[in-house]
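Take a look at the structure below.
Let's turn to chain A:
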Amino acid sequence: MSRHGRLGRRELGGLAIGAFAAGALRSAQAADATTFVSGFGLPINLDPHQIFDVPMQAVMLNAYDNLYRYQGDPPKIVPWLAESHTVSADGLTWEFKLRSGVKFHDGSPLTADDVVYSFRRMLALALAPAGAFLKILKPEGVTAPEPLVVRFKLETSYAPFFAAIPSISIVNPRQIKANEKDGDWAKSWLASNGAGSGSYRIVPAGYRPLEYLDMEIFDGHFLGWSDNPKPVRKIACRPTKESSTRLLALLDGSLDCTDTNLPADQVAQINASKIAYVQKDVVMRTFIIRMNNTKPPFDNLNARRCFAHAFNYMGFITDILGGYATRDPYPMPDTLWGIPKDAKGYDYDLAKAKEYMAKAVAEGAPMKRPFELHVQSENEQSVQGAQLFQSDLAQIGINLKVVGNIWSNLTTAAAKPETTPDMWVHWVSTYFVDPENWVGQMYDSQFHGTWKASAYYKNPEVDALLRKARALTKQEERAPLYEEAIRKIMADSPDIWIYNSMQLQGLNKRIKGRRFCTVGQGAEMRWVTLAS
Partner candidate 1 sequence: MIPILRKLGRDLPAMLGLGIVLVVLVIAILGPLLAPYPEDAAAAHLLRRLKPPSAAFPFGTDNLGRDIFSRVILGARGALSIALTVVSTAMAIGVPLGLIAGYRGGWLSETIMRVTDVVLAIPQLVLALALAQLMSPSIESAMLALSLTYWPFFTRIVYAETRRLSASLFVDALRGIGASTPRIVFLHILPNAISPVIVRATIGLGFTILVAAVLGFLGMGATPPAPDWGLAIAESRTYLPRAWWYATFPGLAILITVMGFNLLGDGLRDIVDPRLRRSR
Partner candidate 2 sequence: MMPVLSVRGLKVSIHTDDGLASILDDVGLELERGRILGVVGESGCGKSTLIRAVMGILPKGASVDGGEIWFEGENLLAFSEAELNTGVRSSRIGFIPQDPLLALNPVFKVGTQLLEVMRWHAPDDGSRGNARRARHVARLVSLLRRMQVPDPEQALESYPHQFSGGQRQRLLIAAALACAPGLVIADEPTTALDVTTQHQILLLLRELVAEFGISLLFVTHDFGVVAELCDDLCVIYAGQTVETGTVRSILDAPAHPYTRALLACHPDRATSFLGIPGTVPSPFARPSGCLFAPRCLDVRPLCLSARPPQGRSSSGAEVRCVQYA
């Protein structure tokens, strides 16, 4: 492996003596062609039934299998452990036919009973991944009528059910039961071990929570390895905590890929190097400034419109994000179905903002009070966006205070309208590819109390449309309902929708065969080859 621009290495190298010198030479040759050093973040634990977030995808997609899986860009849901599925006309009964001959890492066969066990475990733990299922699926609703058939009997018709199926990993009940304590479904054990059938197997000795994780290739994976004769044999997850270390490690060759939150300001520097480049992918991840619609003046439409016109969307995207994002005026990714393409979003126009402000003031809205905008202080981009907003609002005489805060406090505060800040900033990532993931959970008033619905927006017409769309199974029938709901939501301007993300990831040039999908953000490793 060659190292980039090391000036005067030969002259200065003479000074390095003893073990240090020997070690330096060795580490330069260390990264071999079968070990992939990954910079993806680690989930806070390894149990796919406890955690459901972006870092978990990187573990799940490699160490576990699921019935269906999102593949490709744009994402398509494709059969994985299941060969096919059927759904009854009323949308309540789903049957999945499993592949035969699938083996877990311990060599035992994967059957319908194991799938049933996995879903029941997920429901019993009732943690993040269960969010989409708890209301519509009871444990006894999952059954295995045949060794390779799994049947789901839903309580109510719920269209996003199928979209959420890939979020559930199938675990090995034999390993789980062997490590169970006091009927805890082995949640302590699985938090730092693996019990799956995926392309890679977790090495428990190589795991320290949030620090590092080693995974080894599973030669007996059901897909075989004929499609990738020279796969990565060991994935060494070594996430970086600091943005500068991440950059240096990539340029130094000791990191094969960064995580997917590379700041736009580092793109040029990475692309200028001989060893790495920046991969750009459009993902479904929207950036939003929330407004608490219950707190005056945000209960006033003109006031909300005033704020929506005061954000410098293009300035933020072009200058601060270096153009690495797309302006998305809708409340969900504009690449998703269900978007009313004719609807016009809000643009940056301080004159209009002033007009709306005058109207709002005339209607008695307290526009002169100081406002608080809470940001996630560890996230530079949210801070920058807030400061930009603050600077523009100051020009029209609105006093905005930027308050640094942390995610857990913000989500706690968002549980009640009184404690929810005037405004706050967050992203909405793809948990499953369905409008339900965005508008469904953000603007249906039954979700008030969750951070996704923290605008506390309530419009009975929108509620009705969203609920109707949720109960239908056919996309053609659902799409117009979402389009209409979104038109109404946009007219009410409950939040400030800013952009849909472009994912920036630094990659070593030796990486070949990477396949990208917005779910998992390119973390699935089974097709990757490392060129020597």
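Candidate entries met the following condition: all candidates are chains of the complex that A comes from, given by their letters.
Keep this in mind: a contact is a pair of C-beta atoms (placed from the backbone, for glycine too) under 8 Å apart; a residue touches a chain by one contact, two chains touch by 3 or more; residues count from 1.
Note that the coordinates shown come from a computational prediction; the quantities given were computed from them, not determined experimentally.
Interface record for this complex: partner of chain A among candidates 1 or 2 is 1, by the touch criterion. Contact residues of chain A toward candidate 1 in the complex are 242-244, 263, 265-266, 269, 312, 315-316, 318-320, 375-378, 380, 383-384, 386-388, 390-392, 394, 402-406, 409.
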